[in-house]
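Below you will find the structure I want to go over with you.
With one protein chain withheld, the remaining protein chains of the complex are depicted in position.
== chain A ==
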Amino acid sequence: MDFNLTEERQMLQDTLRRYLADRYTTSVRNTILDSDSGMSAEIWAGLAELGVIGALFSEEDGGFGGAGFDIATVFEELGRAGVVEPMLDSAILGGRLIAALGDDTQRGLLEEIIGGAAHLALAHGEPASRYDLTRVETTARVDGDEIVLNGRKAVVVNAETAGHLIVSARESGGIFDLDGISLFLVPAGTPGLALHGYPMLAGGRAAEVMLDNVRLPQSARLGAAGAGLAPLMDVIAAANVALCAECVGAMQSAVELTRSYLMTRKQFGRPIGTFQALQHRFADMLIELEQARSALINASGHLDSADRDRQIAAARNLIARVGRLVAEEAIQMHGGIAMTQEYELAHIAKRIVMADHRFGDADYHLERFIVLSAA
């Protein structure tokens, strides 16, 4: 066993941490949060230039990484700095699906993604699907040379910026069937496609996506007809590793902010960190954070193993529990100041807690773990 990062990953971590510390300050980020696009094109280009996006893809896909530990390295740093740019959506969910399924023409997009020139969004979840990956009611119907899509996709993160949406639709079977889900690469602006966009509580933007007789050529098909679920589960597994890492990074920041606040804020003539009532709780945050880090390592190391799904369910369950504890305790021990929009911790706490709502909360992953452990 070796728990050290490889030299390449260590370098990636150092450069990314330095870049974000310099360029992604609280005030820069607050400006981004208030902006109409909810993201910064300049930061995105900067991240691409540093090779951050490339680190999320294998060499054969034009990158120089792509393994679980690469994803964890990148997302931990993004989490630490509270980055709201859609790395999860454009690179992991979108890019990795194209890398896995794309034909030669479609794979042409990868270079643009890795270079930071193109954005993607995955339009899979629907108003009634909650976290259930198999529930797809949107339909795809072959009509001569064309495919016609109808349905609605819910909370599609990064939909407005994306040049293409990857849309899942059912070509056969009932709404819960594992088979029959197909994927399509739908260019922005295709007639029949309507977006209703909005900001999100923890930053970034999403949209409700309406598909009203969206007509596509056969060439828009991504992968084989009816076989979309397995590749979707693969990228969502990678996304779950990314979310775990983002939370661990963010928790690290929350703990760090709390540590320095406890040492500097004075009430009753002494630093509040001298009150044992707070010291023990701070210690508990640290103990739980180590648990979270280990859970992340377990998940990252199993991204390509047969035990992947169980490990990931375990990590997301544990990190969701620890995340809530760390976010709430950090706010509580800061008092009023942590309740203010402008203060760094407020944003960090929102990133941690709201991660619950992407691809499943603590209960969902607990249930998954029980089912997978029994299998």
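The definition used in the following text is that contacts are C-beta pairs under 8 Å (C-beta built on N, C-alpha and C of every residue); 3 or more make two chains touch, one makes a residue touch a chain; residues count from 1.
Just so it is clear, contacts and distances are computed from a predicted model.
According to UniProt, the chain absent from the figure is "Pimeloyl-CoA dehydrogenase large subunit", selected among "3-oxoacyl-[acyl-carrier-protein] reductase", "Helix-turn-helix domain-containing protein", "Glycerol-3-phosphate transporter ATP-binding subunit" or "Pimeloyl-CoA dehydrogenase large subunit". Interface with the hidden chain, as seen from chain A, comprises residues 125, 127-128, 130-132, 135, 154-155, 176, 196, 198-202, 206, 208, 266-269, 275, 277-278, 324, 328, 331-332, 335-336, 338-343, 346-347, 349-350, 353-354, 356-358, 361, 363-364, 366-367.
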